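On to chain A.
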Amino acid sequence: MTWLLAIFQTLLFVALAPLLAGWLKWCKCHLQNRQAPSLLQPYRELLKLTRKQPVVAEHASWIFTRAPYIIFSATVLAASIVPLIAVDLPTAAIADVIVLVGFFAFARFFLALAGLDIGTAFGGMGSSREMTISSLAEPAMLMAIFTLTMTASTTNLSFAIVHVLNEGLVLRPSFVFALFALMLVAIAETGRIPVDNPDTHLELTMIHEAMILEYSGRHLALIEWASQVKLMLYGVLIANIFFPWGIAQGFSIQALAYGLLAIIVKLALLAILLSISETLLAKMRLFRVQEYLSFAYLLGLLGMLSHIILEASR
Partner candidate 1 sequence: MMTMILAYNAVLLSFASGLLALLSNQRAMLMALSQRYLTSDFHYPRCRKFLDRILEENRHASLHRRAVFVLLGLSGVFAVLAGLAVMMGQDSLTDQIGLGLPWLPWHVRFDGLSGFFYLIIGIGVIAVSLYGPAYVAFYQESQNPFAVLGLFTGLFVGGMLLVLLADDAFFFMIAWELMSVASYFLVAFQHEHSANRRAAFIYLLMAQVGALAIILSFGVLASFSDGFTFDALRQATLSPTWASIAFVLALLGFGMKAGIVPVHVWLPEAHPAAPSHISALMSGVMLKVAVYGLIRFCFDLLGELQWQWGVVLLVLGTVSAVGGILYAMMQPNLKRLLAYSSIENIGIIFMVLGLSMIFMANGHPQLAALGFLAALFHAFNHSLFKNLLFLGAGILQHQTHDLNIDTMGGLIQRMPQTSFLFLVGCMSISSLPLFNGFVSEWLAFQTALQVDVLDNGVLRSLIPVSAAALALTAALAAACFVKVFGMIFLGLPRSRNSEKAQEVKDKSMLYGPALLAGLCFFFGIFPNLIINLLNGVAKQLLGQSLPNDTALSWLWLAPVSANKVSYSPPMVLVGVLIAGGISFWYLRRNLETKTMRRAAAWDCGFGGLTPRMQYSCSAFTMPFRRIFARVWLIDERVDKEMQGAMDMEVKAVHYHLQVQDHSWPRLYQPITHGVNQLAKQVGRIQTGNIRVYLGYSFVTLILMLWVIS
Partner candidate 2 sequence: MIAAYVLLLVPFLGIAFFGLTGHRDDTGKVNIGLNTFSFLASIWLAVKVLNVGSLYSADQAFLIDSFNVYLIMLTAFVGLTTSIFSGPYMAHEKELGKLNDRRLKLYYSMYQGFMLAMYLVLTTNNMGVMWVAMEGATLATVLLVSLYRTPESIEAAWKYFILCGVGIAQALFGTILLYYAAVQIGDSEHALLWSVLYENADKLNPDILKIAFVFLLIGYGTKIGLVPLHNWLPDAHSEGPTPMSAVLSGLLLNDALYAVVRNKMLVDGATQNNSAGLLMMGFGLLSFLVAAVFLHRQKDIKRLFSYSSIEHMGIMTFAFGMGGPLATFAALLHMTVHSLTKSAIFVTVGHAAQVAGTQDIKKIRGLIKTQPKIGWGLLIGTVAIAGFPPFGVFTSEFLVLLATMHSYPWLAPVLLLGIGIAFAGLFRHIQPMVFGEQPEGQLPVKANLWPVFIHLGLVFWLGLAIPDFLANWFSQATLLISGSTPL
Partner candidate 3 sequence: MNIEQQDFYTQAILSMAALIGLASFLMLGQGRLLRLIFVFALQGLLLTLTAALSAYSLDNHHLYISAGLTLVLKVMFIPWMLRRQVLAMHMNRDVEALENKTLVMLGGASLMVFSYYVLHPIVQSSSTIMVNALAVSLSVVLLGMLLMISHRQAVAHVVGFMSIENGLFFAAIVATNGMPMVVELGIAFDVLVAAVLFGIFFFHIRTSIDSLDVDRLNRLNEIDQ
């Protein structure tokens, strides 16, 4: 039963991801005084892409054609271990937050290889930049996560959320720092402004788009979908770890429905926040990303130190 529920939650996660992307776009358009597409537009695009015959570069090897499946399944698996509407699901025990980071790394590894596979300058450029940014983002992210896991003394997401829930509302300086750090990292990792612009194909600023430039058809669909899931994953992580209230702790229909509602509201709010920031900020130069990410790391470190000094000093 719980396993079914877990699978259901994963499917729900994957299914809702394009909706979040649509909502984000909708908010941004409204903020920028543009005509917004329908909320369901991402679904339509995915559907359209899956129906097309993919065109693949001549020199591309199996890495290029298999990478989308690998990326997608790694991302889906990552989604399966993050509690969305309920905690204590069996899938959460398969892997903890470090493995989650591992899944991201796995997906990124193949994405970068795929970028290099076709032998164009763009692919190499995108891979190089992606690997650079992620190398810097990963320590910052782990620093933020460590703050959290040290408080809860577990790296299992489900247990950590339960721990925060049980504690009730405690104002922890470390959490504030960690929250900000994680948000910064999330922006960098999901390729949003000001680190990367998902909407541009301007050659010199592309990162993510440069790698997937050669993809088309179902391959592109998978990769797009995977990045939407990834965006939502970060959103859920932030929402459920720092504001877990509302998540279902039992498996009654009522609790689950309540949990679903809660997460939708939380994500909607986060998306509004993101769209505001994307509207207000401009994209950074590539070599300022390091400063941005070291700031995130600093925040994470401060979080850690305040945990040690202020909250758990002995």
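A word on the picks: all candidates are chains of the complex that A comes from, given by their letters.
Annotations for the structure displayed:
By definition in this document, contacts are C-beta pairs under 8 Å (C-beta built on N, C-alpha and C of every residue); 3 or more make two chains touch, one makes a residue touch a chain; residues count from 1.
What you see is a predicted model, and the numbers here were worked out from it, not measured in a lab.
For chain A, the touching candidate in this complex, among 1, 2 or 3, is 1. Those residues of chain A lying in contact with candidate 1 across their complex are 50-63, 65, 69-70, 72-74, 76-77, 80, 91, 93-96, 98-99, 101-103, 105-106, 108-109, 112-113, 115-125, 127-129, 131-132, 134-143, 146, 149-150, 153-156, 159, 203, 213-214, 217-218, 221-222, 286-287, 290, 297, 300-301, 304-305, 308-309, 312-314.
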